[in-house]
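Excluded from the complex is one protein chain; the other protein chains are retained at their positions.
The first chain written gets the first letter, and so on, giving A and B; residue counts start at 1 in each chain.
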Amino acid sequence: MSKRSIVPFGPQHPVLPEPIHLDLVLEDEKVVEAIPSIGFVHRGLEKLVEKRNFHDYMYVIERICGICSFMHGMGYAEGIERIMDVEIPDRAKYLRTIWCEMSRLHSHLLWLGLLADAFGFESLFMHCWRMRETILDMFEASTGGRVIFSVNKIGGVLKDMDNSMLRTFVDMFDKMEEEVRQLTNVFLKDYTVANRLKGVGILTKEDAIINGAVGPMMRAAGIATDTRKLGYAAYGDIDFDIITGKDCDSFARCEVRINEIFQSFNIIRQAVAKIPEGPIAVDVKGNPNGEAFVRLEQPRGEAVFYFRGDGTQFLNRARVRTPTFANIPSLVKILEGCDFADVPILVLTIDPCVSCTER
Amino acid sequence: MREAYKLTTIEFADLSLMALEMRGIGARLSQICSVRTKDGFDLLYSFVKDYDFINYKVSIDEDTEIESISSIFPNAFLYENEMSELFGIKIKYIALDYKNKLYDIAVETPFK
Partner (left out) sequence: MNKYGSFTGGVLKALFKKPATYGYPYNKREFPERTRGSIVIDIDNCIFCGLCEKKCPSAAIKVDRNKGTWSIDRMGCVQCENCVVGCPKKVLSSDVNYTAPSTTKTVDTFTKAGAEVSENTGAAMPNCDLDTCVYCGLCAKNCPQGAISVDRASKSWKLDETLCVSCGLCTEKCPKKCLEMGADQTKSEVALAPYDVDDLPKADLSACVYCGLCASACPQGAIEMDRDSKKWIVDEEKCIHCGICYYKCPKKCIAMVDAETATAVVEEKAADDGASLPKADLDSCVYCTLCAKNCPQGALTVDRANKVWKLDADSCVSCGLCVDKCPKKCIEMSASSAADAVAEPEFKSGYDVEAMPDANLDACVFCGICGKACPQDAITVDRENKTWVVDEEKCIHCAICAYKCPKKCIDMK
C-alpha cells in the first residue's frame, strides 16, 4: 500500500468564492476519501423566523443567498400563499417566471466564468462575467436591486414591468443570445476545456439517486427530472423540454448548464409573449395557520421549502433545503478516486453555493 | 398550479422499515427536517420518486433516541447531523457523526 496523507482543502482557496473545507485523504496523488466540513458562515436565518413578523421575514429569507435570492423569496411567498390559500394574479405569476429565468441566466453565466477561471482560462472568465453584467443591469432597471431584488411579497409582486420594458429586454436577450452562443462554443469545442473536463468526476445514474443529487448534477447523469415541470408560477403554460446529458462527467454537467442558458432565453420569450394584463398583487389578511411544502427548481437544482405557522404573526418553523446541501454527498462521491489536481474543478462542477448551504 | 403531495404519519420505530421501502422503490431522499413542538419534535422525511413527493412525519418526545437511516441513504448523514446539532435530537449510528461540530458556531447549541 502506498503512503497515505491528509491534505486540508479550503476554507480559503483560489477557486472558492465561499468557505468550505474538505479533508482529503490521499494515496500518492489519488484521493481515496473526502470529508466535508461546513459551518463557517452559518447565520441562523431559519431560526430568525420566530422573531420576525411573517411579512417582514421575506427580506430575511431573500438574503440566504445572493444568486438565487429571488427564488428563495418566491419559495417563501408560495409557501405562505399555499398555507393561507391565496391565489395570486396571473400577471404576478408570469413576472415571477421571468425573474426566475433571468436569475438562472445570470447564475449559469457566473458559473461558466468561475469554471473557466478554475482551469486557468482567464479571458473566457472575463467574457462570461461581462455578459452577466448586462443581466444585472436589467435586474436593476426592473427591480431596483442588482443582487437582492426585494420584489416578492406574499400575495404577488411589488413592482410591475410594463410592456415597453419587457420588449426592450427581449431585444437585448436576442442580441445577447448570439454572443453567448459564440462564447459557449469555446466551452463545447475547445480542446483545452475538453481535456480538463471529459471523463472527470463521473457520477452514475445509480449513485446520483442514492446520494440524492439534484438539478444539473442529476440531469447530466441522464435522469430527466426538472421541478419546473410541476407547473408552479406560470411554468404550467410554458412549453420546454428537460435537458439531459449522457456522459455523467464534468463535461456533461457543463453542457447541460450551457443548454439551459438557451432554454431560459426561450422561456423568457414565451412568457413575454403570453403575459396577461391585470393586477400584480392581492391583499393578504390574517395570519398563516398550517403547514406546507413547496418545491422549486433553482439554478443549482431542486430546493425544498417547508413552513409551519400556528395562527400568530410569527411562524413556528421555516426550513429551506437548498440544492447545494443536497449535492454535497454527491461531491464526496465524485471526489473518491479522482486526481488531486482535479479537486478544484470537481468542487466547482456541483456549482457550490455555501451561504445557501449553511443559511 | 400547486403540487399535490402525500404526508403520512408513522411511528419512530418504523423509520428504518420506511427507509428500506423507499430505497426499494428507487426513490431519492430529498430532505429531512425537524420542527420543535410543545412536547418534543416532529421529524419530516421527504422522498422523491420521479415527480412524486412523498413525505413521512414522525412525532417524538425530547428523550427519544432514533436510529439513523444513513446506512440506507448515505446522504442522510448531513441532515441528521444538522438536526442533532441545532435541535438536540438524539440519533444513533450516524455513518459520519460530527458530534455537534457540523456548524462551527460560537453560540451554544442546541437552540431552544
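Following the convention adopted for this analysis, a contact is a pair of C-beta atoms (placed from the backbone, for glycine too) under 8 Å apart; a residue touches a chain by one contact, two chains touch by 3 or more.
Computed from a prediction, not measured in an experiment: that's the story for all the values here.
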Contact list for the unshown chain, restricted to visible chains: A
Full-complex contact with the absent chain, from A:Ile148, A:Ile258 or A:Ile350: A:Ile148
Contact with the hidden chain (one of A:Asp190, A:Glu206 or A:Glu336): A:Asp190
Touching the absent chain when the full complex is considered, from A:Gln12, A:Ser123 or A:Ser164: A:Ser123
Interface with the undisplayed chain - residues on subunit A: 52-53, 56, 59-60, 62-63, 123-124, 127, 130, 133, 137, 140-145, 148, 150, 153, 158-159, 182-183, 185-186, 189-191, 194
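To be clear about the criterion, only the chains that are shown with their structure count from here on.
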Intercentroid distance (Cα basis), subunit B paired with subunit A, Å: 24
Subunit A contact footprint on subunit B (complex, rising order): 1-3, 5, 26, 28-31, 33, 35-36, 44, 46, 48, 50-51, 53, 55, 73-75, 77-78, 86, 96, 98, 101-105, 111
Residue numbers on subunit A that touch subunit B, as the complex places them: 35, 37-40, 42, 44, 47, 82, 209-213, 225, 229-232, 236, 293-295, 302, 304, 306, 308, 316-317, 319, 321, 325-326, 328-330, 358
